[in-house]
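These notes concern the structure reproduced below.
Here the complex is missing a single protein chain, while all its other protein chains stay put.
Let's turn to chain A:
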């Protein structure tokens, strides 16, 4: 019986050290999430400026650009999956991947062939484990994405979209990421990034407001040429930032639950250990008493 006491003690100890790890991870996620949200806020002026410029061009010149035209020369489509580098974030990566799989099934049912572009080690290992091909992958820094990273992703994807059909061109680009609503709610979302739908971003003129007639230098087309890739890059950067904030929020929540579960386990094991000790004592007493009885009887 002394054995089971020792087993419980060992379990309590290991659960306690796990609890410390969970608690630390929770605190780290909590401290980083503020910064991640600030980064989302910091990038809004740029996004707003770009969006306004794109709508200015769209209202004054016909937006006919390779990036806005539908391609029908290939049925290859690209999906960019934005997941986490590390686990311990609850269902965060799993739900993004599930959403991506659903999108892939949907696209394949329309007779398209899907090519995956993957960001985040968790998603990379998901595809590697299933032996599925990934066109390109990016890992590292999923909880604090940089503009360089967004640029690398955007460059690869824009190249794929611009490439001719026989050189691995894709007709569409979908992005699966996690939208950060607030600390409690993060939704996996799918957006179709390419070909661009500029129309939805055009800010309608307010009542009585006359939109100014812009001078474009060197020309509207050249401005559009410079704007649209930037626009795509910003959108991807924004997806990465939102995903990062979502990842941290998911991790904080998951680790909070894990800490509570560890506390529950410790309580249960302490009860069991006390019970085992009590049983040991009872047995010892009954052995002594019965031994004395046997001696007295003889």
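Everything below uses one rule, namely that a residue touches a chain if its C-beta (ideal position, glycine included) is under 8 Å from a C-beta of that chain, and two chains touch if they have at least 3 such contacts; residues count from 1.
What we mean here is this: contacts and distances are computed from a predicted model.
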Omitted chain (choose from "ATP synthase epsilon chain", "Stage V sporulation protein AC", "ABC transporter ATP-binding protein" or "Cytochrome bc1 complex cytochrome b subunit") - UniProt protein name: "ATP synthase epsilon chain"
Sole contact to the chain not displayed, among A:162, A:230, A:256 or A:277: A:230
Residue touching the undisplayed chain, where the options are A:50, A:67, A:248 or A:262: A:50
Interface with the undisplayed chain - residues on chain A: 39, 42-43, 45-46, 49-50, 52-53, 56-57, 146-147, 150, 212-218, 222-223, 226-227, 230, 233-234, 237
